[in-house]
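Apart from one protein chain that is not included, each protein chain of the complex appears where it belongs.
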Amino acid sequence: MKKRLLTLMMTAVLALSAVACTSAGTGNETVTDGTETTEAAETSGDATQETVEIDEGNSGSSDKILRTAASFAYASLDVHKEYYGWYTSIYGVSETLFKMDENMNAVPLLAEDAVADGSVWTITLKDGVAFSNGNPLTADMAVRNLQRLAEVNERFAYLADFEMTAVDDKTFTVDTGDVYPTLRNELASPEFGMMDLDATTDFDNDPICTGPFVISKFQPEGDVEVVRNENYWGGDVNLAGAVFYYMQEDDPKLLAMQSGEIDCYNSVSSAALAVYEQEPDKYNVVSIPGARLQFYILNENTLDDAVREAINLTVDKDKIAEYLSGTVSPAVGPFNTNAAYGKVTVPAVDTAKAKEILEADGYMLNADGFYEKDGEKLTINIKYYAARSLDTIAILIQEQLKEVGIDSVLGVEEDPDATYIATGDFDLALYCMIADKAGDPLYFIESTLMDGAYYDCGGFDDAHCEELIGELKYETDTVKRAELANEIIQIAIDDNAFGYVGLFNSTTVLRPGVSGFAETIPFDFYGIDADTTIE
Amino acid sequence: MEHILKGINLNKTFGTKDRNIQALKDVDFYIDEGELLGIAGESGSGKSTLLNVMSGLIRPDSGELFYREQEYTGKGPSQTGKFLQMIFQDAKNSFDPRFTMERSLLESRRKKTDRDALCGILKEVGLDEKLLKRKASELSGGQCQRMSIARALYSEADILLCDEITSALDVSSQAQVVGILKRLNTERKLTAVFVSHDIALLSMLCSRIMVMKDGIEVEQGVVEDIVRRPKHEYTKLLIESARKQSL
Amino acid sequence: MIRNILKKIAEIVLILVILSFFVFLLLYIAPGDPAEKRLTSQGVAITKQVLDAERERLGLLKPFLVRYGEWLLSVIRGDFGISFKDDMPVAPKLYKGLLNTFFLAFTSLSVSLTVSFILGVSSALRKDSMLDHAVRIYSFIANSLPNFLISVLLMYFFCIKLNIFPVIASGDIQGLVMPVLCLSIPMTGRFIRQIRTEVLNQMNEDYVMGMKCRGVKKHYIALNIIRNSLGHIFTIVAIQIGTLMGGSVVIEAIFRWPGIGKLVMDSISARDYPVIMGFVLIMGTIYIVVNTLSDMLDKILDPRIEKE
Amino acid sequence: MKKRISRKKAVKIKLVIMAALALSVVFLTLFAGVIAKNDPYQTCATSIRTAPCVDYPFGTDNLGRCIFARVLYGGRTTIAATFALVFISFAIGTVIGMVCGYYGGLIDRLLMRLADITLGFPQMVVAIAVAGILGGGIKSAMIALGITMWVSFARLARSHTFSIRSAAFVQTARFAGKNDAYIIMVHVFPNLLAPVLTNALTQIGTTMIGLSGLSFLGLGVIPPAAEWGAMISEARAYIQIAPWAVIYPSVATIITIIIFNYLGDVIMDYREVR
Partner (left out) sequence: MSETILKIQDISLTYEECPVVTNLSLDVKRGELLCIVGESGSGKSTLLRAVCGDESVQVTEGSIIYEACDIVGMKGAERQKLKGTRIGYIQQNPYGAFNPLRTIEAQFRETLKSHGKTFRRTDLREIFGILELNNSDEILRSRPYELSGGMNQRIAIAASFILRPELLLCDEITSALDVTTAAAVMEELLKLKSENGTTIVIVTHNIGQASNIADRIAIMYQGKIVEFGESEKVLMQPEHEYTKKLLRDVPRL
């Protein structure tokens, strides 16, 4: 009887500790296994190359494998769907007909050239371009890719209206109905990546593309590993492979970089930047103005002209950029100043003039130092959402307005598009979006300045501006397009409808000896390519 | 002859999850004015259930209850409280720990406060007026039980139902409380029912005794008959065992 | 016996349905919707028609009751539907997340239970000894530390300063130590206190006095005490399972552990209704199963307990 | 009797000390305006992330705001929110507990079943769901935590009501013709107040952990308001270059939680000894 009691007790304590060790031991497989077995990565039918077992040596960077961290990781690799194409492009797996270079021009990649004659574009492919399984990229395959994109992606449904015909093996034509000047730039968007539609069986886990790398291990919404594409059409590939750890938070990236577990990553946070700048020999940082714009919309229905002008004269972009310590460069207009369509002028900050304008408009300073007009205190309702440092900018703007005597109230929304953008319930609405999508000003102008545009929710409406936008839509000559764009933006600035605060810098940190991680290209959808090297 | 309190074939069953206990099986009882009835029985004999049914705290499954020939079966304590009062075994717990004695006593009277009646009653139970200011925790068990009796008298109840009120007291306090009840019975014709497992105590206090076993009334009679000439087997065993444990 | 099992199951199903209706309503009235979250995930501006087309496709325009009805029917058929975030089936996502969280939670639970069991029992048996004071101070402080604080401090010391543990928890033992530590410290704090009090209560029971006076050997008495306090200890553990699953959300976010907590956190911000609803059902069932199990275990270990 | 009194005296002294400490923490935060020279919301570009110095006793955060002022003002938000939350849950829980305990039957079973569910559900996840859905802000965080907090009060109140309901003095009150409402208000509630209030004290610590946890996940306080959890969360990114921005709010959180937890324990001992 006693023995049974003793054994009961012993087994209870032992069982608990045994379970702890074994489960920790087997844990190794369950976590990774659980994810791998459900993925068809290894078992896909005709993947010709066998999986190269990558040794994840922790000590320093092994010579040929690049390890980096990605802020996003999607559940699928289907290039045409959603924004998955952005990441297959970063992984160096998918390539598009044209590619954006440092100066925002669409330069040839898979295609040789694209020429517009009225509304008909003629696109010729480069010779020798082939998929990773050896099949050549034909004009017909390119056309079928564009048609599939129109079908599976809402944002490119407009492609279905174009007439696309393959003239011969290497050229195809696209008839856009009426003049469509920006087609060449749009073809550079990552969603236009080319896939071998006949050979690919599992679009989500193993698309066959033309890029310098192919997927070797893919955990949906997790880490991704790629290896060199042995028969890459574009010649030798420096790297043997790469690992992309999925890290949403900025701060594990910083820690991983310091502990040597990753070799480089982009969209560096201001905190991490401050740390890296203290050790220039261990990390080199490349920071260029990016395409992501932080701006605010001033509501013309609730704020009269004088108040809007005063606000724009008070908000000090340079000081804000200083606070965000190097992650943002102060903006003039919505576009990069060295782009042809980025040449606009904004009046310098002048708080004295701002006060004058307010007082001229009948505002007086009340007892506690705020402006009020016939008894009613001027209070700016600032609306923002807590992402991309907009919360910091909101606090700083509130602070700057307070110094001038303009009171303000902060309101955070979890989701701007469904709340203040849609309802217009704001005086000053902060928003952050990609202004320069593919090297052309039209998309941003159409989204924010055109009458009835989704983001023209501040009541901005100018007949002359509508006319110019109409012209820009069909103007093919790039120099003329830039002048039109500058004129349109200048009208909005003079009307004080918007306030362009800053352009997010595309900041990349690299370990010495690492280069070619698209650190000089201001677009977020480029990463490794054939030239990326690691010493 | 009109009994002040009467019950006719009272039944009560307590249903627990797996089995039902029949606490009272066709029990009759009666009490006359000025009489002191004792109910003897061991634990589980149903003596407390009978008292609770009498007082209205528990509703009987069947049977009727009469007070001066008026039926009051099924009436709750707020109605029965008009003509009877109950005193419990746990003396200290019979008073709200935060109340002074005075407030507890005043709470139990339905009519307006009558100071000198209160002082008179206190004298009868041999308690000093100063105790009215104290709380239950500052009094001894015996004092609390006497205060409960005072409270019952102050609420002008005709009948007093005592449920093992002296079992938790020491011998001297028990003797004191019993003495008071006896005196009240002889001087003020107090009618009372006294439930106890100690038959020796009942034999000294009560005029008539009912013996209960497993929910049935085994025997009932004048103290003399029950103690000297018990008829029922169980009563004999009860008296015999009690004799072995008393002087 | 079978009758009340059926009654219990019916009760469980009823609770789950009410719960899911309440959460569905909560999601319905919340601002923002999955379609527009999906379209703006990379910060590219959206147009009205694209947004409406996407909403149509996800069926967000149907009235509330129709959507709830459809969801409920599909769940009854065992199909948890597809995620609004990336059109992938919800079930494997939840299963994978649950597996990882369960693995992390179970390891931390067994580690802290073993540690707390040994410390709790020995500190109770040697009351007011040095060990007892030390254990009580530890459990008091451990009870006052929020787990996010522990994780920040531990991560700072171990990962950066001493560089012992990797930042990227890649599932092997090394990557597991930190999250388990952060989960276990507050939990051991609670367990030790409860186990110690329970054992002390048992030591004051009359039967311990009875055994001592019969000259029963010390360690037999100790075994009796432990055996009797086991019942209560399992109920403590059952209650902890709920808080453990919750607590791990913070830890998963910080240590990028691909558990169900992190998955739910992301789906809440992406308004991914099917995943959230699936999570609600799973957590509800786990809670109820654990609770019934602990009740049964209670009954076996201490048959006297009458559930009122 | 000598030693017994000394234990009682020892507990009394501990009680006085802890009460004083707790009150001092509350006063410190209440009079934050007086003690802290700088304005907690005042950003200053020149002094971003400066180390603790004369005019910034606790240094500044990454917007140049004085951490010392923010810790004091933050304390006020955290403590005020915690006390309000504990009080509301106490009120709701006690009322429900009393009703269930006193009347029993269907209401009791239903409400206790509801209590089981809310208690079982992982509190943090419920909190995140509600806070995430109702949007940020301390109010929705309080609602989120409140949903699961009233249960412990309800259970305690219910068990005490059970024991009081069957006490002799309640039966006597019934015989005196008093109705249920009188009995609940005069006898049941006052007698269960002391034990339930003690439980309220022990809940303060856990609530503070909950609230700061929520702010840490960005679901609690809206910036720029100061709150310890939020401050730690913001400063976590700068832990290497401005460790003081994390250390001071963390120390403040831990000390306050320890003080209130220990106060709860001491009061429990005091009531046992009394």
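Per-chain residue numbering starts at 1, and chain names A, B, C and D are given in the order in which the chains are listed.
Basically, a residue touches a chain if its C-beta (ideal position, glycine included) is under 8 Å from a C-beta of that chain, and two chains touch if they have at least 3 such contacts.
Note that the coordinates shown come from a computational prediction; the quantities given were computed from them, not determined experimentally.
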Discussion item. I'm checking contacts with the chain that's been left out. Which of B:D26, B:E71, B:E138 or B:D170 qualifies?
Written reply: B:D170
Worksheet item: Out of C:K48, C:K62 or C:K217, which is the one that touches the chain we can't see?
Response: C:K217
Worksheet entry | Contact with the hidden chain (one of C:R67, C:R136 or C:R227) | C:R227
Worksheet, complete the sentence: Touch rule applied to subunit C and the missing chain gives residues 206-207, 209-217, 220, 224, 227-228, 301-304
Worksheet, complete the sentence: Omitted-chain footprint on subunit B covers residues 42-43, 170-172, 174-175, 178, 197-201, 203-204, 227, 237-247
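Going forward, only the chains that are shown with their structure count from here on.
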Response to the item:
Whole-angstrom distance, CA centroid of subunit B to CA centroid of subunit C, is 55
Item to complete: Indicate the whole-number Å distance between the mean C-alpha point of subunit C and the mean C-alpha point of subunit D.
Response: 22
Worksheet item: Distance from the CA centroid of subunit A to that of subunit B, rounded to the nearest Å?
Response: 87
Worksheet item: Which subunit C residues sit where two or more other chains touch them?
Response: 31, 160, 253, 269
Worksheet item: So which bits of subunit D are touching at least two other chains?
Response: 132, 135, 236, 239-240
Response to the item:
Per the touch rule above, subunit D residues touching subunit C in the complex are 113, 116-117, 119-126, 128-130, 132-135, 205, 209, 212-213, 216-217, 229, 232-233, 236, 239-240, 243, 246, 250, 253-254, 257-258, 261-262, 265
Worksheet, complete the sentence: In the complex, the residues of subunit C that touch subunit D are 11, 15, 19, 23, 26-27, 29-31, 140-141, 143-149, 152-153, 156, 160, 239, 242-247, 249-250, 253, 261, 264-265, 268-269, 276, 279, 283-284, 287-288, 290-291
Practice prompt. Mind listing the subunit B positions that touch subunit D in their complex?
Written response: 55, 57, 76-78, 80-82, 84-86, 88, 90, 93-99, 104, 107-110, 148, 151, 155
